[in-house]
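Every protein chain except one is present and positioned as in the full complex.
Entry: chain A
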Amino acid sequence: MDQLDILKKNWQSQTSDTPHFSTEQLKGLLAHKSTGIVKWLFIIAMIEFFVFIILGVISHFYNQSSDIDVIGIMGKPFYYGTSILHYTVIIGFIYLFYRNYRNISVAQPTRSLMKNILKTRRTMKWYIWYNLIYIMVVGMIGMTLVIPNDPQIVALMNRPEMAGKETLMYFVFLGVSFVVFLLICIVMYLIYLLIYGILLKRLNRNYKELKRMEV
């Protein structure tokens, strides 16, 4: 008989100091809320959806109240076209998230459960990537169009000492905007990596271990 079978022989008769919960105590436990990772995944996803939707709405109001006619400069078809596209994509992501989330069932085999959780997380990863790229692309196009029309910048360019340096200054402004956008994106991405990294560290480790068995 091998080592484990000795333990197996005595396994069912094991006792412990752990209290056996009464029916009343068990009933009390039912009222508690889950603190598991799936719940956190859901909360984080809701925050992500919320943040980017709010960000879009804020920038819309900002553009409307701005001294510069941003919408006019960008052209209504471009401005509203990108906005409609943006929200359509977000709705698409919400649907994908909802579908993945519903597939997570605690009663499924361990490997499928882990796979489904990772799939849900991947959807959110793509969502973040989409938003960062959207901010970069639309932001830079907007900047390219708006900078030559900004009254303050125009005033600066009209100063005598700026004569002949307009194009250079124009690119400096664009370059600075690009770096600022890039920094915002990097910071957001790092925050996201950290949050999911902490949350799913154990799951990733265990999933790798399960996958290793297949080899």
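We adopt the following convention: a contact is a pair of C-beta atoms (placed from the backbone, for glycine too) under 8 Å apart; a residue touches a chain by one contact, two chains touch by 3 or more; residues count from 1.
Methods note: contacts and distances are computed from a predicted model.
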UniProt protein name of the chain not shown, from "Spore germination protein", "ABC transporter permease", "RNA polymerase subunit sigma-70" or "Sodium:proton antiporter": "RNA polymerase subunit sigma-70"
Hidden partner chain, touching residue among A:Ala45, A:Val70, A:Ile90 or A:Leu113: A:Leu113
Touch list for chain A against the chain that is not drawn: 2-4, 6-8, 10-11, 13-18, 20-21, 23, 26-27, 29-30, 32-38, 40, 105-114, 117, 199, 202-203, 205-206, 209-210, 213-214
